[in-house]
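Shown here: the complex without one of its protein chains, the others still in place.
Order of writing sets the chain letters: A, B, C, D and E. Residues in each chain are counted from 1.
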Amino acid sequence: MSHEEDTLPRIIVEPIVANALREDLGTAGDITSRTVLPAGLTARAVIRAREQAVVSGMEVAATAFRLTDPGLEIAIHITDGHRCRPGDVLLEVAGSAHAILAAERVALNFAGRMSGIATLTAAFVEKVAGTRARITCTRKTTPGLRALEKLAVRHGGGFNHRHSLADAILIKDNHIAAAGGIRPVLESVKARVSHMVAVEIEVDSLEQLEEVLEVGGATAVLLDNMPPGALREAVRMVAGRMVTEASGNVTLETVAEIAATGVDYISSGRLTHSAPTVDLGLDM
Amino acid sequence: MSHEEDTLPRIIVEPIVANALREDLGTAGDITSRTVLPAGLTARAVIRAREQAVVSGMEVAATAFRLTDPGLEIAIHITDGHRCRPGDVLLEVAGSAHAILAAERVALNFAGRMSGIATLTAAFVEKVAGTRARITCTRKTTPGLRALEKLAVRHGGGFNHRHSLADAILIKDNHIAAAGGIRPVLESVKARVSHMVAVEIEVDSLEQLEEVLEVGGATAVLLDNMPPGALREAVRMVAGRMVTEASGNVTLETVAEIAATGVDYISSGRLTHSAPTVDLGLDM
Amino acid sequence: MSHEEDTLPRIIVEPIVANALREDLGTAGDITSRTVLPAGLTARAVIRAREQAVVSGMEVAATAFRLTDPGLEIAIHITDGHRCRPGDVLLEVAGSAHAILAAERVALNFAGRMSGIATLTAAFVEKVAGTRARITCTRKTTPGLRALEKLAVRHGGGFNHRHSLADAILIKDNHIAAAGGIRPVLESVKARVSHMVAVEIEVDSLEQLEEVLEVGGATAVLLDNMPPGALREAVRMVAGRMVTEASGNVTLETVAEIAATGVDYISSGRLTHSAPTVDLGLDM
Amino acid sequence: MSHEEDTLPRIIVEPIVANALREDLGTAGDITSRTVLPAGLTARAVIRAREQAVVSGMEVAATAFRLTDPGLEIAIHITDGHRCRPGDVLLEVAGSAHAILAAERVALNFAGRMSGIATLTAAFVEKVAGTRARITCTRKTTPGLRALEKLAVRHGGGFNHRHSLADAILIKDNHIAAAGGIRPVLESVKARVSHMVAVEIEVDSLEQLEEVLEVGGATAVLLDNMPPGALREAVRMVAGRMVTEASGNVTLETVAEIAATGVDYISSGRLTHSAPTVDLGLDM
Amino acid sequence: MSHEEDTLPRIIVEPIVANALREDLGTAGDITSRTVLPAGLTARAVIRAREQAVVSGMEVAATAFRLTDPGLEIAIHITDGHRCRPGDVLLEVAGSAHAILAAERVALNFAGRMSGIATLTAAFVEKVAGTRARITCTRKTTPGLRALEKLAVRHGGGFNHRHSLADAILIKDNHIAAAGGIRPVLESVKARVSHMVAVEIEVDSLEQLEEVLEVGGATAVLLDNMPPGALREAVRMVAGRMVTEASGNVTLETVAEIAATGVDYISSGRLTHSAPTVDLGLDM
Partner (left out) sequence: MSHEEDTLPRIIVEPIVANALREDLGTAGDITSRTVLPAGLTARAVIRAREQAVVSGMEVAATAFRLTDPGLEIAIHITDGHRCRPGDVLLEVAGSAHAILAAERVALNFAGRMSGIATLTAAFVEKVAGTRARITCTRKTTPGLRALEKLAVRHGGGFNHRHSLADAILIKDNHIAAAGGIRPVLESVKARVSHMVAVEIEVDSLEQLEEVLEVGGATAVLLDNMPPGALREAVRMVAGRMVTEASGNVTLETVAEIAATGVDYISSGRLTHSAPTVDLGLDM
């Protein structure tokens, strides 16, 4: 389903999780557990899936428990990128009941969201099986969580588009309009951009594509909102000289038809901005 | 639709937005605009709704533009908490084209998500019109964005449940089990909790509710996953002595029937964790 | 004396202590120990009370040592919330002499201040023994240390009032004046505030109290600067329908008389803003 | 009374004040004002002294208002380092009522504490008038607020001792014991410390002082817990070759007698760790 | 000389500059100016070049002054990326003397370092004039200052290589050894990497280059430590199918000969890790 052992460095993940824990603990901490739980109470708990999914966020959930109390014992049963069925135990944690309950909601909020993204991505990936098309996300991610959401896309078998505005060049219609056309834009790119930067340019028509192919300087072309016929013609025109990406109106219903046109990538913000959360629960 | 002028202090909002801008700008900034846009180019742009919605996140979007370039002129046309129709201009920004494009995606990511939450909340609120029931969110929010998502719920006409574990007491089944029953839990609360803390206790059955009423010490009761008949009976038993809240299986299809039972609050994590993003675009 | 095992999550405490250590170490660190201590020197030291007190801040002091050097061995002899006598050893630490001396002042500054608050709180609590009155703090805490100072109040047997402006509603005279009276204020509250928020309103006279009782919508009333006779009458008027809190001119001399009026809570900023530091010393 | 225009750079003060504002605003902000105040309400308010004091913290209070809302108009009437009488207006602020009330408590918490320190310092300074003795603080400050508390000491007419462990060398009894005596300690200092570092050494007896004078290498001597007779003899022995500082048992009752011995500095942790807060109020 | 108006967003630059100001101001601020300067003294000062250079860091220096005191008037006379001669005024600042002196050293430290990098880069660029070779930096930058140092390289007319490990793929000898050869490494890349990521692979020999050309999957090849003859042969073999980059033993003496081989890029860590600081001074 996914790249094996695809994880992020702890030095990236821990500040995000610590921030979420502090958000949920306020300045006073978990006043309910502090008030009603017997001192020193220990417990064993599991995160269980309540529906079928592609799992993502188990490492992040484990980080939430570990940052709350380094003494908790944590075992991940289904690792990120693998499928689970309803009732499956994904993660087990044992130790201070107070700590487990303090981290519970944060752990579940991360894991439910990430699993939702991985699951939706996997559904798109399945729809395009047998074609050359790869599914890729966009920058339409949750502010502050991009690294985790892009990871979840990979756990679902998808590919990542740019991580930030600093990663790669993506020339959109606004840029072309502001710079006075495709040619000056691509000439600027050729004059100023190094070999370690991928360059993609968005086109809305086959005429624009023709000019892009003529001027050169881009490694990929984003075919935005084109009907399948035009996509097929675009792929034919490009003839392998650039990577082709289709975007716009990409749904589980339409994606197979788009993939059949022969494009290399199909991108959708939906993977990250509108994936429904997977229902996970913590049972003591 | 919503509380007028419901906003958050800038000292809370700005760090969240600045964090998102840094995430999107990487360490190198927007290399596309830097490469292709003419120096000193100015522009005028609008955020336009592409579908009907309850608007939320305009103040946050404005903050994204302002933090990127304090020299941008920004005008909000439809303020948070008001309805928009497809094509409506929500916000207008003028100044450096480079700055507008650098902030665009972050502004839209916040506003699309917040408007999505406000819109879904408003849909729930409409369904319960004419009953005493109020719609409320939960702690199932996006890590790092709770303050903004709870604000969006208010913009949609909903109410906020706890902001954090430090706000109020909510005694769940795990607490009751760990502490040895409803009575010891509520006795602990009475002994240790001050008058400035609201206390709610979750019950799964009318028997539990009866014990809660007998022991006292809670200001609200969470009736979890009860069918409408049981809810109606619970409301009758409580007879105004506590606030009643229903949760579990709350959807746009079921919420009216739940509201008709006479409960005071209906809570759903769906408002925040599964609201589809509203489609907004930036037009130059 | 206090709630057993009342502590704060490490994820809240550690940043506060780390900030204090960095403040005291500057950018160059402890230049005295670096200059004069033999390399690799180890030592054993104890924090000793030089006066009678209720101990608070031992967990925080231990955090200061642990953050400075995770290799230090630390044992707390008198845990937070318990009484000590002059000469008692509160905490013992062994390991790098350099590390112990680097953390010493920060550990003592926290523990001396917190123990001062716990001790003063306990003195107030003793004065009201035998009445129903509980002693509670206010928001008049040291900027940046509220969580720790509120914890110290609990260690002294007191209760906490609001932790922040976001926790609960407290309507003061300025609000009433600005909003045009008690009735519109309480109507706003009823229309906008959820069941998870406690609501208290300040009154200066029995006439105001009467109006509060008539309008409803508050869970507690703050009787500000009323003489004992008025307090007693107020308690009679409220007759258990709201929680009563007295504030203003609360000292160790006056508190017993105030408590005798039958109020539920007595609040004083003095607990946190003017508690004298407890004299603690580190002996090698 | 104090150095004129003694202030700290905004880049130091603002993060401390912002941290305090966030602590007080939680993640949800001031829910009381949000709920009960009419939208757009403006007000004028003053900070008024309720007792006689030396003022400190007005710049910091102004920063609290400004960070909450840059649109507030703020005028300081009695600047830091000057005396006020009961009823005096110290600061005036006008603008959004919501913003003024949101910043009120933080502004007062800083100003009350700082004025308390300045006032107590000034009382010590008055007691030693006519002697050569200068009053100085220690590192026994509130964690996180050292810069502000040292500033308040200066506003009261006192002098600052070390700001951190990195500023200057202060050799205490533990160092001498660990390093094997006064001579090796001072030899280490001479070998390793540059000319830009002041060096002070603590002695408990005249015998130790004699050894210090013989070995050299220190610019100041801390005469710890010596009775007046011994202090006078120490001053005679030093004969201006080093700066002399007395510490231990320094109170408003004892300080004049200590000053009369001819020492150059008298230090006390009391100035910062046990100064009672000055009573300030905000009137709308 | 350089890309016009090549700057970084303030949201990236300001935290770096603020951190440097806090490092230099300690917790106590500029005690010299506070002690000796008359209150309210204003001044006019200029940053002047004491040697010929390519200027970089003027925007950053201006940020240092602005963050110290927003009231300072600042004018940049020679903008980043332009040449200056000894004695030229680069920047002028007027306002509080205290603020100017507090920011002076930080402003000069940034500008001297950045101008040093721009100047050295420009010297390399000049040496390769008339060839197709572009000069590019590496990741051998000062920790914490990469964004600014990469900007200085651009101001000197150079190009940037990767900004971070997350930007692009660069496969080095260690990767090839660990993964079992060039083929499996490139197959992994083809299977897992999206079109928005540039891929470069390091080779030490023409045999390795041949295999790289055969397997495909990389957009650029890094020819490490090859003599000019081998470089020329490599360029011939590649025949425009990949971008070529030479590295190793690149100095002002050797760079022209390397460029003459026909490679597209020449990279050197020297540009950033060993550029001598340009001598700049602040004159009041």
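Annotations for the structure displayed:
Going forward, a contact is a pair of C-beta atoms (placed from the backbone, for glycine too) under 8 Å apart; a residue touches a chain by one contact, two chains touch by 3 or more.
Quantities reported herein were computed from a predicted structural model and do not represent experimental measurements.
Looking at the complete complex, one finds that the omitted chain is in touch with A, B, C, D, E. Touch with the chain that is not drawn comes from one residue among D:Ala220, D:Ala234 or D:Ile258, which is D:Ala220.
Interface note: of E:Leu170, E:Val215, E:Val238 or E:Val255, the residue touching the hidden chain in the full complex is E:Leu170.
Interface with the hidden chain, as seen from chain D, comprises residues 3, 134, 136, 159-163, 166-168, 170, 192-198, 200, 219-220, 243, 245, 264-265. Mapped onto chain B, the footprint of the missing chain covers residues 23, 26-27. In the full complex, chain A touches the omitted chain through residues 3-6, 8-12, 146-147, 150, 160, 163-164.
In this section, only the chains that are shown with their structure count from here on.
The set of chains in contact with chain B as well as chain D comprises A, C, E.
Taking the CA centroid of chain E as reference, the farthest chain centroid is that of C. Matching the C-alpha atoms of chain C with those of chain D calls for a turn of 180 degrees, to the nearest 5. With centres defined as mean CA coordinates, chain D is found 51 Å away from chain A.
In chain E, the positions touching at least two other chains are 3, 26-27, 160, 163.
Viewed as a contact network, the protein chains are fully connected, with every chain touching every other.
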